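My questions will all concern the structure given below.
All protein chains of the complex are present and in place, except for one that has been dropped.
And then subunit A:
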Amino acid sequence: MNTHAFAALAHIPILVLPVGPIPRTVFEKYAAEIRTFDSIRLGDIPTGMKDERARFMPNPLSSGYLYLSYPSHPAPPRHMSLSLFRPSHFTLGIIGVAACSSSYSLTSALEQFDKTVLDISPEGSTFPLAKVCFAFEDEESAGSTGLGDTLPGIVSIPSVMGNKKLYIGTLLADLCSHILAELGRVYHVLESPIGNEYLNSALFPTLPSPSEMPLSLSSGNLGYPSYSSQPELDSSGLTTPGIQIKRSSTAGPGISHTASLIQRQSTLGSPAVRKRVSAVGAVSSHGRLYKVLGDFFLLAGRTEDASLWYAEAIVLFKTGQDPVWHASVLEGMATVFVLDAWSAGQGLQSSVSNNSIKEPWADIYEQLSQAIALYHKASVPSDLSQDHSLLALTYCTAVMRQTSLLFCTWSTKGWGALAFASMLQPGSTSYTQRTTSDSSWTNLERISIVSGVSRSQIANTVSQAHGPWLLHLGPHERLTILQSMASIYSSLGYRRKEAFILREVISCIMDLIVCGRGENDLLRKSDVGSASTDNRSENGDEVSIVGKGAVGVRQNEILEGNQSILKLLVRACKVLGVDLEAVGVAKTTDGTSSEVGGRDNGGSAVEDLERPVDAAKESFGWPELQVGVIREAIAVAEALPDPLAVARISLSALRTMHSVLASSDQYHLYQTAGRALAAMRRRGDAPAVEYWAGHPIMSIALLPLALHRMPIENPFSILTAKSSATNSLLSGITDPFLYNPRKTSGSQSKNLIVQGEPIELTITLRNPYVFDLEIQSISLSTTGVEFESSPVSALVIPPNTLYPITIIGTAKTQGTLVFRGCIVQAHWGAPREFLLPVSTDVDQNLFARRQSAVKCESGRTKYWGLDSRPWEKDERRLSTPLPSLKKPPQFLQCIVVPEQPLLRIRWTSLTHGAVMLYNGEESTIRLTLENISALPIDFLRLSFEDSTIGPAQEALSEGGLSVFETYETEYDLLHRKAFSWRNEKEITNILPNQKVVLSVTCVGKVGCAHGTVHIAYSQVNREHEEQVPTPEVFYTRQLSYPVTVTVYHMLECHDLRLMPMVDVNYDDIGSRACNSVIHLLPEVDDPTEWCLFAIDVRNTYGLPFEVTFEREQAGTQNAAVSSTVPPGSMSCIMLPVKKFRLADDQISQPIPTLSDRQFVVGKSKLSIEEEQAQRELFWYREELLKIVSARWKETNGDRNGYLSLRQQRLTLPMLKALRTDMVQVDLTLIVDTPDSSPQELDYSGGKYIASPNEMLYLRVEVANSSLSPLAMTLDLIFDPAEQVLWEGVLSNMAMGKLKPDETKTVEVPLCFLCTGRFEIGAEVRIMGAMKNSRAGASRICISVREDG
């Protein structure tokens, strides 16, 4: 902005130069002191001049000001042509600042100063008009520098002087006076006709050197001996006499001029040509002269005169023949207007009232617009790039002037004193920066409303400067113009435009850098004062820093310049949504440990937690632009060259934009970064970039230990409590509750690892890119006990894959070990720790909620535009607060248990771990164990598992079984285990390297396909480690030996029958039973007391088996029946069993359960009677199974085993047959014999033989065999009843109450009327009982025959 101040036309630029050996700080101090004078009152200017030099001297007592500006360097020599067109563009005065000491005298300072001025002033230039050297005296050398000496052109300022400032002010006024005088002199030259001709000779004419001026200007007139303010004019004349002479001698001024005109003619545009033709020889218009006069008056602070002459000039320019000068006049008039307004408003702080309908600046704006239009339309000689360039410069300057008008008005909130101040002295007021520093929308809008200038108006104005003509400008001018544009856009809040312009700024700088490299020497020479005058410190804008730094970088390796360019890049890229600094530079390089230690836990944890949120984040920006800008940025960084920046930019792009990058771009970026990092390494630079490739760790998992190595935690209480095994076996789950809410929470089992034994961890890595991602090393980050692991190095992850790796490590001591995550180091990068928390359900819930909150937010337009860039959005409040994560993250945790002994199975008696059994067969497995560790084992316990347990437990836990089935299943589980171990030798201690033999019994059980022997062992008593708090748990290891069991099902029992002996046809038995039951039959003394147990045994196997059923019943002799069952056939086994009766209280007991499981309400809806019957059946069956047992034996071998009868069911008829009746009914048929003694009828073959029509008596003896007195009735049934005569009633005969063991006899006379087969049945019922419940019954068969 400094270079484009609105009122620059009215500024007298003064260059401040260091002279001689002066320290930078000292120079800065004095220069700053000088620069505080930005205006000088006209009244302070000494006016002692006569003649033409007095023309621009202020009138006495005039109230105006001279405005000074202090550019940092003079106008470049190629702008020389503007010297008459725009004198304010050049440094009119030069002040040298020298520090004089005893070693550096005033004379040498003056000499040096003159030399420097000569150096920087272009040859033949009119400027500078005046110069002076201030020699500041050192503190220490006060008085010794010859203060008294007064050399012309140098003013010494002693250090003892009190009010230096006042003195400097006076000196400045003096200098200004000389400048004004010189202006007068220049004008005097122009005033002459030949001067006017020169003035009108070209578009941008220059004053020829004095020697060429036909009007002889005496050197006495020219020079000012006391200050020698025109030495360069003299010296140029002196040093290049040959050229001058040659020119003047060959052609003379007039001719040479004409020649040059002719030469130019061909190239000029038509209006210029016409003017030129008319100009030669003829008297030119005085328009330009008046304009120059106006310019000079403007510089001299005499605005009335200036506007007067400008008006004159306008009149002459109206013809439109000289548009460029016309436009310049308009610019000057605009400046005059503002100056007038400034002096009018100076002093009163209130802003000028702007209640007029038209904005007060509208006129100026119009004038400037007109000027811009004129500049734009002005035609230029096409092949004169010099004029092109200058015209473009004037055009751009005019545009910037107009912009400045609007911008100053806008930024100072309206047309007023502040606006004028900022237009006149932009550097002096920081008000602009302050107002526009707050770039929120509201503020910007507020300013627009207050000031009445809309931002788009300013933007439109400034955008006029942007165009192809910028290419005509010199690099420095282009840079300043672009920089000004960028800063205006930035202040307006047009961030995108700013970025757009900044790109051009950068390319401009890069052009300079590259050019500078190419012609280093040349540039150093022409780049005047790059070493001495780069002190444009007024404007803190980074752009100017960049400009300065960029120049400096090629000579000495100052990094600031590069850094500033990069800063600029980053700023431009951020607007486009590209974060070039997404990958940071590693701060410490001395290794992993400090990196991890320095990193705050919370910091990386937060990053970790953001990971899922990250995924939900929407992408921002315009991919095409982003890719383009990244390419540019890399090109810039490579050109600088800054390998670190190249690497950072490419890696940042890969990290943030890999989803939109094409694969070729990804390859390219990766290779670029690799090259840059390699270059850095070659140079020996230590710093590396941070790890960049996102979050590479997907998961960490502890591989479970081998089963025989895995320690199992046990409470110490199991050492004391011995027999809880049955319960656990039955219920399967030790939990007495069907639903236990605590169980799930506790199910997250602890990872147990053993001290000193290696463990394996699997780390899953992810590569989201399309190239092979190289990772230099990965190591585990752990806390807790010491953990030793070797890092994995030189890893290549294939593109777009998940890649698991395994790390092996060993815990050194016992305690708790936490795996926090991994430390990953990319190629040439710095190591970085990535945490990987193990998320619980709650955490995941929270994550899900956070994620959905973010997702929900992403669709909304609450923050839009540039506010929605990812990194800005994060800082803002969401419409609903994210659920915060309260808990610190949990990590993968392991408990390292003390060293454990290790046992192995040395030998088993089984081949291939397989055992083959017949159903019910018993076999022994011998296991030889060996302790292969150095620790003794003092705890050994075996448990077993087989394939029948699981289904049975499942059926039990489902609870769908009836009570009876439940009992059966439980019985099976408890009493018929497939495996068992009787620790007969009490083996508990196994010393190191000792072997022991265990014998495990295995019983063949149908359905058992495989089983496992678990041997749990441990060292419980550790004397050498006396821990003060006795641990509550100890650890065991378990050795498992799987056994494949093949059980052949060869014998099946079917069809259990129990028949009352009464009904048994003995002949039948003899024919059917192929076994030795016959010889048992005589045992049966009373058929009513016995029943016959019969069962079919089928042999489904290929070998014959001998089956033996044994009876062990109280009150009888033991008996056994055996039979050989051939393969594929079925045998019926019969065994008489004595009837028995169980006591009522035993029967009424519910079916017991063998476990103490919690019972739900029974599902079966049985009535009481049914339930009673079921219980009765159960108990009788139990009793029967106790009495009868079965064994089998291989016929041709010695293998034997038990045959289970438990599958057999007892039915109600069987029960009746088995149970002794409550009441015994005995039927006897008695016949009266002739000798009148009644005797029993013939009984043979299970029936009575009777004759028809014979009087018989039926004697019914009823005996109460129960333990309680019973009242009963008797029913008699004859069949067929028609052929029988009887006396009395047959049904419901009251028997009365019978005491226990009391017998009552009833006799019924009867007569069979015909021959045939008759049956008589008797039933006894208990009085009051139910109708069907007979307490006892009996039946006889009678065969009535004629011959009986």
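Details
Methods note: a residue touches a chain if its C-beta (ideal position, glycine included) is under 8 Å from a C-beta of that chain, and two chains touch if they have at least 3 such contacts; residues count from 1.
Keep in mind that, in the parts below, contacts and distances are computed from a predicted model.
Its record in UniProt calls the unshown chain "Trafficking protein particle complex subunit 2-like protein", which is the match among "Cirhin", "Trafficking protein particle complex subunit 2-like protein", "Very-long-chain (3R)-3-hydroxyacyl-CoA dehydratase" or "RecA family profile 1 domain-containing protein". The residue from A:Arg288, A:Lys497, A:Arg941 or A:Arg1219 that touches the chain not shown here is A:Lys497.
Here the missing chain is touched by one residue of A:Leu171, A:Leu308, A:Ala373 or A:Leu625, and it is A:Leu625.
Considering the whole complex, the residue from A:Ala54, A:Ile449 or A:Val514 that touches the absent chain is A:Ile449.
The chain that is not drawn here is touched, among residues A:Asn59, A:Asn460, A:Thr762 or A:Gln890, by A:Asn460.
Contact between subunit A and the absent chain runs through residues 441, 444-445, 448-449, 454-456, 459-460, 463, 466-468, 489, 493-497, 500, 576, 618-625, 628, 659-660, 859, 861, 864-865, 868.
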